[in-house]
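Omission of a single protein chain aside, the complex is shown with its protein chains in their original locations.
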Amino acid sequence: MIYEVFRQERKGQPFAHAGSVEAPNDEYAEWYAREQFGRRGESVALWFVPREAVHEIDEFVDELERNYHRVDGYPLKEKLKEARERAGTQTTK
Amino acid sequence: MDAREQQFLEYVQSGGQVETSDWMPDDYRAKLIKFIEMHGNSELMGVLPEREWILRAPTLQRKLALTAKVQDEVGHSQLIYRVVEDLGKPRDACLEDLISGKSKFHNVFHYPTKTWGDVGVIAWLVDAAAIISQKALLKCSYAPYARIMKKICWEESFHILHGRDVILTMMNGTDEQRELVQEALNRWWGPLMQFHGNPIPAEDDPMYIWRIKSQGNGEARQQFLDGYVPQIWELGLTVPDPKLRKNEDEVWEFTEPDWDELKHVVTGHGPRTQERLDLRRTTRDETEWVRRTVLAQAA
Partner (left out) sequence: MSEQAPKPPSNTVLRGGSRVDALLAIADDELILGWRNSEWTGIAPFLEEDVAFSSIAQNEIGHARALYQLVAEELSTTADELAFDRQPEEYRCSAFVEQRLVPDWARTIARHYLYEQADERRIKELMASDDAEIAGLAAKIDREEAYHRMHAQMWHERLQAEPRYVEALEELQPLVDQRGEHVPEFEQLWNEMTEVRRSVAGATW
């Protein structure tokens, strides 16, 4: 069975995918994960999980314009210039 | 090359990264497997000349360091063969092809180690030559391989320091110890110069075209010489090549390496090739029952 291993380099850091090990069960997988990705103390924590338990998503449907919930949906430059001119607070560029 | 392949080619040549589940041209996949498999083979075979010295290490510190270095190399082969397996070639098939001589491994691991001087020279200079190629592979278009190269390069950095420490200690020691180093260097210089392969221009190298490699063989060799010839000379050691010098254009000149020897060795005719492959075969056969019992069984 293939197990995916994730490692945390320092406390507070995200767990990142480190690689995979082949093992017959969880007990062996723990050994091999610790050895391959932690024998030098290079990780403060590891997660290991059977590969089939990891599900991948790599397709995201975004057909209609959805900039309403992103920063690029809010170009404020022109509106701000107009509002400042109105209030007489527009400084020369 | 059809349109889809052409598009893929342009993608990787402009720095695009490829993941395991992405579509890739058959040729790209085949070249990738062959290249990465050879790297895995080399790490696994590189263990054999070095492990002979674990018993003979002259201090406890050296014994531990050498064991750890060899362990790292086994660990690298594990990481590398996993990448190959995810590309479609199982580990067992890789090991079978290695043992039968169908696939190759780097020239340097076909030679004998004769003295403790070899142990130092290998860790210092052979690993240095390897790390130059490996640093270039950090930019490999195939991302899973590029990612493991990061860990591999990080671990190799201790190997080179260990090698340098072994060499410096001997150079600061007795005349006999200095002689051990020079003698080992004399024997290893030829294979070292051949290591990066014959100078096929990058544009003609399929590995470079697909951006599996990001540097040509000649360029890698120049980098090696730039980095390590000064380190060799500053210790008072000589390099057994009277033509070796850096010219006015900042390019190293040297006696043309023996490309026939390189071909002869990597096709399975090195001084220790058969003996080492035989050792792999017998230990694999003797431990077949373990894999059947442990890996084949369901948890």
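Side notes on the structure shown:
Should a chain be cited, it is by its letter among A and B, assigned in written order, with residues numbered from 1 in that chain.
Rule of thumb we're sticking to: a residue touches a chain if its C-beta (ideal position, glycine included) is under 8 Å from a C-beta of that chain, and two chains touch if they have at least 3 such contacts.
Bear in mind the structure is a predicted one, so any value in this text is a computation, not a measurement.
Chain B meets the missing chain through residues 44, 47-48, 51, 53-60, 62-64, 67-68, 70-71, 73-75, 77-78, 81, 91, 115-116, 166, 169-170, 172-174, 176-177, 279-280, 282-283, 286-287, 289-291, 293-295. Taking the complete complex into account, residues 21-24, 27-28, 31-32, 35-36, 39 of chain A touch the chain not shown.
Methods note: only the chains that are shown with their structure count from here on.
If you check the complex, the residues on chain B that touch chain A are 21, 75, 78-79, 82, 86, 91, 147-148, 151, 294-295, 297, 299.
Those residues of chain A lying in contact with chain B across their complex are 1-2, 18-22, 24-26, 28, 35-36, 56, 58.
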